[in-house]
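A single structure is presented below for examination.
Every protein chain of the complex appears in place save one, which is left out.
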Amino acid sequence: MATKSELEHFFATEFTQADFLIEEVGNRRATIRKRITEAHLRPGGTVSGPVLMEVADAALYVAILGELGLVAMAVTTSLNFNFLRKPVSDRDIIAECTLMKVGKALVVGEVSMYSEGDQEPVARAVGSYAIPPRK
Amino acid sequence: MATKSELEHFFATEFTQADFLIEEVGNRRATIRKRITEAHLRPGGTVSGPVLMEVADAALYVAILGELGLVAMAVTTSLNFNFLRKPVSDRDIIAECTLMKVGKALVVGEVSMYSEGDQEPVARAVGSYAIPPRK
Amino acid sequence: MATKSELEHFFATEFTQADFLIEEVGNRRATIRKRITEAHLRPGGTVSGPVLMEVADAALYVAILGELGLVAMAVTTSLNFNFLRKPVSDRDIIAECTLMKVGKALVVGEVSMYSEGDQEPVARAVGSYAIPPRK
Partner (left out) sequence: MATKSELEHFFATEFTQADFLIEEVGNRRATIRKRITEAHLRPGGTVSGPVLMEVADAALYVAILGELGLVAMAVTTSLNFNFLRKPVSDRDIIAECTLMKVGKALVVGEVSMYSEGDQEPVARAVGSYAIPPRK
């Protein structure tokens, strides 16, 4: 297991490209926030699909490291997205991840993404991760 | 919208191959039960994947008809499954469907499937349905 | 590896519910045929979605056993379907499977399904399988 501050330190030092804030992590869950700026928008003023996909990937990774610890290797094997509504352009994206299965060899989690303050998700994702055997 | 008894009548008369019980339907949700018998098992004594897939498809269909009414045409465009745990052989499968989006042209729902009495889902599904324009 | 006749024997004796014909298997590929009868149709005269899903699952299983041998344990972890066209009611379904990855711990394959004689697929599937470590 890894705590919020351990994860923040890890991303700040090892994953310097990571660009999100961890709001909560623990108990097979994680919530992260993506600050939305002009750079994340598509013509028409909505958050681009690839930004949502990157946020979902990050939320799953935070939840898995939070559960398995920083030494864990987790290899993404599949990621499925359903895009449900247009995110608004002037609010952060909040991604809430729940791990549905934490097995020895396989972890599966889902992510709901919201424009901050909205009840209805803008997108949903489900990801599968292979956990290599420890030697 | 269609009620539980309208849906039961519909499946009994129009979809005579349908083989499940509607437990609840309404408010963008549906719960159905699949009675598990020897015919649904795989070697090793677990409910087969295709049976779970059929149940998920049925739960989504019940939830959509419950929301849109019996006249609705809904064409399945995609169905994604994650298999999480082995179902036990001697309990019914309970499938709980929630519609995440009910748009004019697109409906998206998710299904969690359980061996009756268990807290942890045996499988999850997400389905997308195109709703043809009404003439 | 398992040959066509070994696989036919296996399904006839161990998987007596299996209901399809193996047309070809080998080189990370398999083609199977599902005879379509009244029992497989939906109102409106099209092959039902669950029948297509069962056929895809079978084609993937045949291709994996053909590649890894009959002793192989392969646990389905995810199955994703896209439904593209209505199958016609009076032709068999042909399912062609190709394994895209055959790793030690993970096998991924795709299936294209056709109404016999048509060029355009009625559905596509992608499946992931975990291979438990051999003891």
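Letters A, B and C name the chains as they come in the text, with residue numbers starting at 1 for each one.
The rule is simple: contacts are C-beta pairs under 8 Å (C-beta built on N, C-alpha and C of every residue); 3 or more make two chains touch, one makes a residue touch a chain.
Just so we're clear, the structure is a prediction, and the values are computed from it rather than from any experiment.
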_Displayed partners of the chain not shown (whole complex)_ = A, B, C
*Which one, A:Pro50, A:Gly69, A:Gly103 or A:Pro132, makes contact with the chain that was left out?*
A:Pro50
*In subunit A, positions touching the absent partner*: 14-15, 17, 39, 42-43, 48-50, 53-54, 57, 75-83
*Considering the whole complex rather than only what is displayed, give the residues of subunit C touching the chain that is not shown.*
80, 82, 84-85, 100-101, 108, 110, 120-121, 124, 126, 128
*On subunit B, residues whose C-beta touches the chain left out of the figure*: 77-78, 80, 105-106, 108, 128, 130, 132-133
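Basically, only the chains that are shown with their structure count from here on.
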*Quick one: report the Å distance separating subunit A from subunit C, using the average Cα coordinate of each chain.*
33
*How many Å are there between the centre of subunit A and the centre of subunit B, using C-alpha atoms for each centre?*
28
*So what's the Cα centroid distance for subunit B and subunit C, whole Å?*
22
_Touching two or more other chains - residue numbers and ranges from subunit C_ = 77-78, 80
